[in-house]
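Here's a structure for you.
All protein chains of the complex are present and in place, except for one that has been dropped.
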Amino acid sequence: MSFPLLTVTAAVPAVGAVLTAAVPAARRTAAKWLALLVSLATLVLAAVVFARFEPGGDRYQLTESHAWIKDFGVRYELGVDGIGVALIGLTALLIPFIVLAGWHDADPLETQSKRWRPTQGFFALILMVEAMVILSFEATDVFLFYILFEAMLIPMYFLIGGFGDRAHSGTDENAAAQRSYAAVKFLLYNLAGGLIMLAAVIGLYVVAGNFSLTEIAEARANGQLDMATSTERWLFLGFFFAFAVKAPLWPLHTWLPNAMGEATAPVAVLITAVVDKVGTFAMLRFCLGLFPEASKWATPAIIVLALISIVYGALLAVGQRDIKRLVAYASISHFGFIIMGIFAMTSQGQSGATLYMVNHGISTAALMLVAGFLISRRGSRLIADYGGVQKAAPVLAGTFLIGGLATLSLPGLAPFVSEFLVLVGTFARYPVAGIVATTGIVLAALYVLVLYQRTMTGPAKEETRNMPDLRARELVVVAPLIAVLILLGVYPQPLTDVVNPAVRHTMSDVQQKDPSPEVEAAK
Amino acid sequence: MDNLIALLVAAPLLGAAVLLTGGRRLDKAGHWLGTLLAAVSFVIGLVLFADMLGKSADDRTLHQTLYTWIPVEGFQADIAFQLDQLSMTFVLLITGVGTLIHVYSIGYMEHDERRRRFFGYLNLFVAAMLLLVLADNYLLLYFGWEGVGLASYLLIGFWQHKPSAATAAKKAFLVNRVGDMGLSIAIMLMFTTFGTFAFGPVLDAAAGGDASEGKLTAVALMLLLAACGKSAQVPLQSWLGDAMEGPTPVSALIHAATMVTAGVYLIVRSADIFNAAPDAQLVVTVVGAVTLLFGAIVGCAKDDIKKALAGSTMSQIGYMVLAAGLGPIGYAFAIMHLVTHGFFKAGLFLGAGSVMHGMNDEVDMRKYGGLRKYMPVTFVTFGLGYLAIIGFPGLSGFFSKDKIIEAAFAKGGTEGWILGACALLGAAITAYYMTRVMIMTFFGEKRWQPAPDPDKAASVEPGADAHPGELPHPHESPKSMTLPMILLAVGSVGAGAFFEYAGFVEWLEPVTGFEHGHSPLSAAAVTTATVVVMLLGVGVAYLQYGRRPVPAVAPRGSLLTRAARRDLLQDDFNHVVFVRGGTHLTRSLVYVDHSLVDGVVNGTAASVGGLSGRLRKLQNGYARSYAVSMFGGTAVLIAATLLMRAV
Amino acid sequence: MSATAVAPVVHTLWTTAAGPIDKIPAPHIEYTQLSPVLIVVGAAVVSVLVEAFVPRKARHHTQVFLSVLALVAAFAAVVGLAAGGYGSTKAHIAAMGAIAVDGPALFLQGVILLSAVLAVLTFAERRLDPADHGHRVDSFAAEAAAVPGSDQEKAAVKAGFTTTEVFPLTLFAVAGMLVFPAANDLLTLFIALEVFSLPLYLLCAVARRKRLMSQEAAVKYFLLGAFSSAFLLFGIALLYGYAGSVSYADIAQVVSGDVPAVDPALAQTMGNDVLLLIGFAMVLMGLLFKVGAVPFHMWTPDVYQGAPTPVTGFMAAATKVAAFGAMLRFLYVVLPGLTWDWRPVMWGVAIVTMLGGAVVAITQTDIKRLLAYSSIAHAGFILAGVIAATPTGVSSVLFYLAAYSFVTIGAFAVVTLVRDAGGEATHLSKWAGLGRRSPLVAAVFAVFLLAFAGIPLTSGFSGKFAVFKAAADGGAGALVVVGVISSAVAAFFYIRVIVLMFFSEPKADGPTVAVPSGLTSVAITAGVVVTLALGFAPQYFLDLASQASVFVR
């Protein structure tokens, strides 16, 4: 029994969450530091995982397996492939910055009672989410994954509903109302998805008799387990629906703008950059891994939905008045790319999609957190309330621009690599889809640059004239993210090295080969 | 030797990084550092050039592979450079002109507190442009391609506090993005067709005729789309005019000498693909011909000196594209004209900048006049540039343009005639509007106006020392500005002849290939025709502006004039179709998203709630009605059970 | 107490009238195996005597002590029997065919006893309300017989009377519940039903606050209960007519077709399927009424709301357990041959129950009514497990019942804590901002709500998964789909309460959260612990349930 690295990686933030929650009301700052330290420790552990993972090795590594609920055929089974490693890295990387960015977001108001300890709760919940997300990336047991998939809704729900953005238009009452509406919408939407998935999970059990990803895949491979086509399709749909809600895929996306709009910027990042990735990750691992035939069957429809997401999301982003909602719709567009890449069933597409998950996480974090800093200064989320910020706060404007450029996937910044891979991968199999998707890059430029122009350029407004520039803490949050963006933009190899083998396995799961070029120009 | 190539890019990149992250403490020396690093990379370029000359024509190509950029199953993108004669030409042009313009900017931007950042952007541009021309595969080229786009965005919008500047920058980037779509699709096509997008294999395969012509045509057209975006060719030309919102050195370097010619580079670089796709080539020539006339006409109507020059840039690049479209008979000339144009157009812009510098940043030529006495150096350099561009015999423009016109005729067939005619007409119009600019600016009587009042101060380039309300005091610009102008003037004069006799065509041949076109007209005939139409244009312009006084306020003018002032209604078209249409689309989509997509969800929730409310009424509190439901339930239960047995 | 036990005796009387009396064979009763029931009944009798002889001052403590002691002892006896293998290998039918001692019986008896213990603890709680005339008061009327608001009542309050009768009543009810799932003939079934129903009717009537509502609840419960038990009884009569016996074994025999030779005169009754089916339907109705399945559910909300909250908790938990136990035995032991007849019917009932409960709950405004409807929805889920008609079905139902009863008692115990001037503040609007005022209580209640909603890592999820899995295994996939849909609907109103507690601002005149004594705290803590334990590591309990899933025939 080797050292249970994966469990520990997930356990550290979980324990940290409990400790943080236990910090007495008076020692608020201590709680913050504790949370920060825990998240950094987790980052270190994630780095160890990254280091211990051998790209050349087995598909799932660092595996752990313990009996859990025999009657349900459930085991506590962990293991990571390259994709898991990459996403664990992303999660562990982002959380410290989220914590740091949300440093003051949950300080209690004077009006609140002394026994109410929002700060402790805020950071405890964030860590709890981190723990669950990391564990869900590690789970190779469908049931275990499902449980985490559902359970992580609860802390997210409290984060959204309990700690809303203080910058809102209108009275506190209707702000609170909007907030809890957003939180409830988030929860019910995802819960509904999860329950549909529950039916499918049960169905899977009835068919397969256990929940071990590896065993089921094996059994399917050597024909011990053959699902009826219709069964497989129904189960696939059950799973996919849940993931599509989480991802979110058009037309199941409407919870995201509300949630991201009402939540504080760090929480919004947590939603779109970290938690939603579980959905796309699960499509790659479970939909394709468990139901290859059905996946192929559903591909055309899904590609179409993904395309709609791409264009639709971008167009709506253009039409937004609220900075955070704009970013939310941009994310919807990007998730369209990710899903398209996954279901393009080419190694470029899937590698691209995986990189995209990571890169989108980082770029959105950069953009959204800076936006959060901006909003916290002016106390408004409306684009129209800004203008000429770059004059007063050039660094803020500059970082905002870089975040934006990453979002429109400018070469040299990480998202470009992934987006181009997805496009190529899709184009290779579905040329029309590929071409339509490229319009996304124009629209992306449109909403990003319009946002930048309206907020940062032009003559300075009264309120923005003496806006303070980024503070040290905020700079510490943004600078590393930008550095990573550039690094992964010009040298993504460390990431591709771990991802490629995993993608190779997935491709063999679905028994797909890359379409070979028309001319073998290998001279 | 080949290891130096990376340094070419690295030097200005380093500069950009340092200047942009360095912070205020660099404000003092920032511009020097920037200029120095640009110069460094120019020197490296010269060294490589010397080395290249030392080799035989066929093995002059250098390669340097740094590392694999994107390694994915079956998809290999390297960070690797290829330096051949074509790239070399560009390297020298970019670094050379670039360095000069850095020097010029030192003086021009003196009074701008954000000068450090300006030089950072300039360095960034140089680095990206070098990456563009040095890349050895299309994806890396795309990297540089977008890089220069970014730099141009940042520089056009350098005075971000001017809404017009910010808008222009955004517009430039967006229009270019449309072109970039073309480039990325082209790359995808290459990948699916050849399984790679490195120059070597792709072009060999294209030349080898392995791929179907249809595929190649598609690739070529997509590349053309990209070129149109970057080089402001119809239909994606609309951004160039607005781009003049940027500081004048930027207009000179990016929007005249280098970046806008990237499209031509792309076409020439992909020569083998285009050669294999004649239909695409025809389209290219058409685009070129249309643009060269379009730009020229626009240039005639503009009173803003920079916009007039912008129109002319458009038109000159039209020439290059036209030439590039002609295939092996034209590639070399396209590049040749590109270089000479680099010299004289840059010179003209710097001259314009110098004039504005002296005239409180007034750009309206109708408010100039008689400046030759006040700024002699500017006058002379500008004049030489003028002569060069109109193709005055002996000056650089003469050689390059003449060759293109000749090649156009040599295309043969009716196309040949039509294209040739367009080219000639273009030459005439060029002569006309350039003479117009020349006369309105330097001759005639003063039409100066008081400097714009402070409230418009936002739109004043901080480079100027304006005294509101007073008449301007035109004065010669400082050395740092005149020196580059002089050097460029030298280039404008000599470059053409030098290339003609130093064998530029042979120099490029290994890369672009070359064959002599067989023109239906003799070379002499074409040349004379060119000169004649040129003189014609000059004459007309002289009659119109030299003899009569120039009205300080533009006359209403003919329909064509008014259309031309508005860029031949291009923007109006864009506005109606894309801007307004797009706005409506997004608005309606926002509505749809809220009421339809989201409405369905909320609707379901609401209907369940309603159902609940109705069912709730059954619970009316009367024990007996409960008993009724029990009784009925039992009855149903019994009935169902019996029924089950029955069926 | 069993008919089959008595019949031969009477026969002998009938035939040989002149026979000496001492010939009567004494019925053979396995006292040890019935010890749980006997202990509780005995304690009940004793506590009646306590009511009679112990001075008023000491009564309360005596009663609490006695009840808890008896229940714990009975639980110990159950554990002992189970350990002695009566749950599996030595399972058999005791008391001359009247009572089965087997896995399901013992498991459910254990659950009933545990929840009864917790319930009694909440009954005994006397610190929630401020002392009245210097006397500590619990949730029960000073003198149930006195007219609300009358001088007599005031006097009683002044004198510090308390209705300590609730304890003997509870013990009798528990005794009935213990027998109910173990009953192995229809008569015992009926008697047990009445034995635990009648005390419950009374318990509903003795609330200290809102007495009118309490009495109304009692009336409704009583009338409808009596109505339903009449149906049940008639069903029994018909089954008796069908099989000529009320013992499960005999009926099963007849149903399965090997009818013992009878004289042809009986042809029209003996083995007449119409009698069988109608009888079955009517008995089933009686049981469905007790579990509160649609359309026999309508008493639930009113009674749950009107009854004293601790009693509600007790009813909601224990009654369901007992009734489902009896239903399982009835369906699995008596009518295995009839599965294809009762399954479709039960399908219908299960579906309407799940959906009905969940949908109507959405618009509730009173927390107790809300929980009532949620209990209806849960009855539907459990029915899904019952329908599986497989051993896993049985074990899943057993597990679900165990999980559910603890959550329920805990939840209602929390409800007793939230009070304002008028007693418990059960209107939802009063709960606004509870999370701000007393995070701990709100958090605990949130845990229970999430368990009700079936969120993973709570017992609710394990149970739901178990029954749905069993149903799917048993070929009731469609039922599972309906189940998840109604779960989604149900999630909405549980979430609504959480939103109310945590995200809405506290009202100025909001209720206060009483600090309970150890008694209620123990009950609530036990609820939380079990809820989470069964959520995180259900395996042990699932094993118990699956070992206990075999009925003795």
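Chains here go by letter, A, B and C, matching the order in which they are written, and residues are numbered from 1 within each.
As a working rule, a contact is a pair of C-beta atoms (placed from the backbone, for glycine too) under 8 Å apart; a residue touches a chain by one contact, two chains touch by 3 or more.
The rule we apply is simple: contacts and distances are computed from a predicted model.
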{"item": "Candidate names \"Branched-chain amino acid ABC transporter permease\", \"Na+/H+ antiporter subunit C\", \"NADH-quinone oxidoreductase subunit K\" or \"Sarcosine oxidase subunit delta\"; UniProt protein name, chain not shown", "value": "\"NADH-quinone oxidoreductase subunit K\""}
{"item": "Where the missing chain makes contact, among the chains that are shown", "value": "B, C"}
{"item": "Among C:29, C:48, C:79 or C:219, residue touching the chain not depicted", "value": "C:219"}
{"item": "Contacting the left-out chain in the complete assembly, out of C:205, C:284 or C:457", "value": "C:205"}
{"item": "Which residue of C:85, C:148 or C:422 touches the chain not shown here", "value": "C:148"}
{"item": "Which residue of C:128, C:174 or C:187 touches the chain not shown here", "value": "C:187"}
{"item": "In chain C, positions touching the absent partner", "value": "3-4, 6-7, 10-11, 14, 144-145, 147-148, 187, 190-191, 194, 198, 201-202, 205, 211-213, 215-220, 222-223, 226-227, 230-231, 233-234, 236-238, 240-241, 244-246, 262, 265-266, 268-270, 301-302, 305-306"}
{"item": "Hidden partner interface residues of chain B, rising order", "value": "616-617, 619-624, 627-628, 631"}
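Note that in this section only the chains that are shown with their structure count from here on.
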{"item": "Most central chain, Cα average position", "value": "A"}
{"item": "Whole-Å gap between the CA centroids of chain B and chain C", "value": "81"}
{"item": "Centroid distance [mean C-alpha coordinates] between chain C and chain A, Å", "value": "46"}
{"item": "Contacts with two or more other chains, residues of chain B listed in rising order", "value": "605"}
{"item": "For chain C, residues contacting two or more additional chains", "value": "492"}
{"item": "Chain B residues touching chain C - in the complex, by the definition given at the top", "value": "605, 608-609, 611-613, 615-616, 618-619, 621, 623, 625-627, 629-630, 632-634, 636-638, 640-642, 644-645"}
{"item": "Contact footprint of chain C on chain A as seen in their complex", "value": "67-72, 112-113, 115-117, 146-148, 150-151, 153-154, 157-158, 161-162, 173, 176, 179-180, 183-184, 187-188, 191-192, 195-196, 198-199, 202-203, 205-206"}
{"item": "Of all residues in chain C, those that touch chain B in their complex", "value": "219-220, 223-224, 227-228, 231, 273-274, 277-278, 280-282, 284-285, 289, 294-296, 298-299, 301-302, 340-342, 344-345, 348-349, 356, 359-364, 489, 492"}
